[in-house]
Structure formats: structure tokens, C-alpha cells
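The complex appears here minus one protein chain, its other protein chains still in place.
Right, chain A next:
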Amino acid sequence: MASSGAAEADPGEREREREQHDDLHHQRRLASSLTARYSDWVLEALDELPGSFLLTDPALAGHPIVYASRGLAALTGYARREVLGRGARVFQGAATDRAAVAGVREAVRAQRAHQVAILNYRRDGSPHWVLLHLAPVFHARDGSVLHFLAVQVPIDDAGRGAGAPCRGAQGAVLAACREEARVDDDFPCASYSGKVFVDMDRRGLEAEKPRIASDSEKEKAISTANSIVAALNRYSKLTGLVVSGKRCDSVGIPALSSSLNLSLGRIKQSFVLTHSCLPDMPIIYASDAFLSLTGYSREEILGCNCRVLNGPGTSLEVIEEINQHICSEQACTVDLLSYRKDGSSFPDLLHVSPIRDASGKVAFHIWVHLDVGAKHDFNGLTPEVWQLGAVGAVRVAVRGLSASGSLLRPSQ
């Protein structure tokens, strides 16, 4: 009796058991999304990172969340187990800007990084503005997408000046697009689930007033994203392969002509060239000295933005200064703290200068890095002037070659 009693446990109990079993299986499958590619330590490493972020796996049905950070619970009110396996749309609600969602969706389709201010909803239904930073994580060798990382940085409303221009979330709130929302399942992250019906009356609430992320919030998002990629890199067990924040194969990042590569290869200084016309200014060339300075391989670094060298000690003011010089097509030399692949930092004398091709247009930017702490032979010059030698050499190489032909390899 007792045994039959046990065997004939109430259906609810068995249901729960099966649910638990299925749940366990499901969780294992989710976990293996990470552990198949990284050592088990990766979870601990990610848990130690501050901030609110997710990893999603586009290869699994429904593009589920496969990892949620400790910081996510504090920000959203959702416990980790409540979001694992669900789509990232769980955070969206009635007044979430459709244009912003569409932008996220587009970025996912194009497999590129994207940053947007977006109105999310906490577990208790209260809306809050976050800066969403989304970036694909690629298999370094074949360029396939392994995961997407999504960092959420709360946008502080305090002391915010009005009128600052911002691209992205602001503008008309196109909330009444339920039909469209339902077919957006190719990327759940960007899809409004439809559970919450559009409530036009709520559009007047404070939540709808678009907020603009400050530069420090943007940098915080990027810095978190970089830490995530660094952690994934560290625990990668893809048989010597690594992942990086940017696609590293020929797709997307144009290859330089072999003659330009040859000319650049003779330059001794540590520098990278970034493509000025492509989104997010990816690195398209890295000198040998740069690779030995930073510890990255060429495959890892190509396609990345230069912010990959930023870390917690990197001055945001200085980054902003560089950005301003880039916008005004001016050169600048700055002191800042940069980070190697292994996480160690070095005092970096950085010179950034626009490089024009034969058409007179800015084609590239050169970033010459100098570890001030290391010993160098500057040939009697000051370090600042010595660095300029790389700039001059790149200018003559680019100008001469582009006058007589293309600087880029013809695309396949």
C-alpha cells in the first residue's frame, strides 16, 4: 500500500516532478550553450562581473536567455531562474518604443553591435529607462554567431539637461503595432510579447518621455560588454579558438590590398588602422608591435573597435576628447590607461590621426599606442614625435597606392 501509495502519488505531484525533470533538462540545455564552448569556470567569472546583463543563444529555439547576471535581479526584479529560457522580450511592455525595438531587431539581423535607450518593464510592471547595449559574440575562426550579449545600464534622470540630441529611442511612440510585434519572433529580444496590450492612456506618463543616455552611461555599457567578451575569451575552449566582440572573418571587414599590407608591415611602431566609413570604425590593420604590446592575435583584433583596449581605469574624459577630435578630423595625442587582453593595464601614450586617401577624404584613422612604462629607443626624439613616424609612413603608403589603384581587396 505504502509503495502503491508512493507509486500512485497524486497527479499534481507527478506533474510537478516531470516539470522539474523537464525544467532540469531544459536548464542543462541552456547551460550547455555556455559550457559546450567555455570551461565551467566561465559561469563563476561572469557572476563576478558587475552590472546587469544577459547572454542569449540565437541557435536555440526562441533565441532564449542562457545566462543572466547577478545584477539583473536588482535592476529588473526578476530572479535568474525566472528569465532563463525566456526571450528577452520579457522586459518590454506597452510603451516600449517600436522604433527602438526595430533598431535592435535590425542590429540582430545584421549581427552587429547596437546601443539604444529603451523603455523596459520590471517584474512588478513598473517602467524604467535603460541603455541597452547589444553585441554579437562571434566564433573567431568561422565568423558564426555564438551568442548575443545584452547589457542594461539604467539611465539616470538626475540633472539631465533638456534638448540634447539623441538618435534612437526618442520620437514617435509607435505602440499600436501589435500585429507586427507578433511576427517579430526571429529575435525575441526585440519583440514585444503582446501580453501587455497597448495602453494609449499611459503614453502621457513620465515613463514615455524619452531619456538620453549620458556618455558615461554609454561607456559603462561598453566597458561591461568588453569585460564579458574578455571573460568569454579567457574561458574559451573552442580548441584554441576564441570569441570576440566583432566578426573576424572576411565577412563585413574589408581586407587591405596586399601591397598596402606590405607597406604597413614595414612600420615598426605599435599601431592599428580603423576604417572610418564603416559602422563603429572597426580595426582593419594591426601592426606586429601592437599585437605584442596588447597580447591579442591579429584574428582577434581585426573587426573590433578600439575601445576593446578600454577598461575600468580608462578615462572617459579622454575618450570623449579623442571622439571630438575624430569628429572634427583633427589629430590628437593623449595619455590614458589601456588594457591588454590578459586584463593588465599600461600607461598609454596614444596618438590618433585621420588618414586621407588619394581622393582627399578621410579613409582611415591611425591609433599609435606607446607603453610609456616600457623601454624604447626613440632615436633621440621625444616619444611624441617618434610616434609620428608611423603616421607619416602610413600617409605616404595610403596616398601613393590609392592614387594608382584601390586600397582594398576586391570583394568576392
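Operating definition for what follows: a residue touches a chain if its C-beta (ideal position, glycine included) is under 8 Å from a C-beta of that chain, and two chains touch if they have at least 3 such contacts; residues count from 1.
Everything below uses one rule, namely that contacts and distances are computed from a predicted model.
Set against the options "S-formylglutathione hydrolase", "Glycosyl phosphatidyl inositol protein transamidase complex subunit", "GDP-D-glucose phosphorylase 1" or "Proteasome component PUP3", the UniProt name belonging to the omitted chain is "GDP-D-glucose phosphorylase 1".
By the touch rule set out above, chain A reaches the unshown chain at residues 257-260, 263, 266-269, 331, 355-356, 358-360, 379-382, 385-386, 388-389, 391-393, 395-397, 399-401, 403-410.
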